[in-house]
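Then we have subunit A:
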Amino acid sequence: MMLDFFDLYNYWVVIFLMMAGFYTLIAYDNLIKKIIGLNIFQSAVFMLYISVGKVSGGSEPIAADNIELYSNPLPHVLILTAIVVGVATTALGLALTIRIKEAYGTINENDIVQMNRDAEAEKAQEWGRE
Partner candidate 1 sequence: MSLIIDGLSWLLLMCGAFLGISGAVGTVRFPDFYTRVHASSVADTLCAALIILGLILQAGFSLVSVKLIFILAFLWYTSPAASHAMVRAAHFMNVKPYLLNKGKPPSKP
Partner candidate 2 sequence: MSMHLPALQVIIPLLLAAVIFLFNNARIAYIVSVAASWLCLAIAIQLLLLVNDGSVIEYAFGGWEPPWGIAYNVDQLNAFVLVIVSGIAAIMFPFSWRSIQAEIPASLHVLFYTALLLCLAGLLGMTITGDAFNFFVLLEISSLATYTLISLGKDRRSLSAAFQYLIMGTIGGTFILLGVGLLYTLTGTLNMADLAERIGPLQASRTLQAAFAFLVVGIGLKLAMFPLHLWLPGAYATAPSVVSAFLAATATKVAVYALLRFMFGVFGADFAYGEMHVELMLVSLALVSVLFASLIALLQRGVKRMLAYSSLAQIGYMLLGIGLANVSGLTATLLHLFNHALMKGVLFLALAMVFYRTGGSSMRHMSGLGRQMPWTMAAFVVGGLSLIGVPLTVGFISKWYLILASIERGWWPVTAVILVASLIAVMYIWRVVEVAYFKERPADLPTVSEAPLSLLLPTWTLVAANIYFGINASVTTGIAQNVAQTLLGGVQ
């Protein structure tokens, strides 16, 4: 049982991180904090992949003459791509945040939702006058 625990220990740390990021993402109102949560969440998933690719006693997957056992290169490739996707999303999210700040004057999600609701209510009143 003890051995089992260590077999999976790495995965559990990753899961903890994932949950921490996910929590930040959905529990906080600040848009930038949400994006950071998103990043933590994603990097935890990356770590999961890389853990999967590791072979104990293996080496970096760059061929050399005196090395027999390599770690698995495929997860590395996938995660390279995923990291890039992550940064692209982050850039776009931040750009949106800037625009939201300019349009609403705040980056707190609650306030924004409230403002949107107010706008709806105003429109409703207009309609009611007809």
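Candidate selection criterion: all candidates are chains of the complex that A comes from, given by their letters.
The rule is simple: contacts are C-beta pairs under 8 Å (C-beta built on N, C-alpha and C of every residue); 3 or more make two chains touch, one makes a residue touch a chain; residues count from 1.
Note that the structure is a prediction, hence the values are computed from the model and not measured.
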Using the definition of touch given at the top, pick which of 1 or 2 touches subunit A in this complex.
2
Subunit A to candidate 2 touching residues, read off their complex
22, 25, 31, 34, 38, 41-42, 45, 48-49, 52, 74-75, 78, 81-82, 85, 88-89, 92-93, 96-97, 99-100, 103-104, 112-113, 116, 119-120, 123-124, 126-127, 130
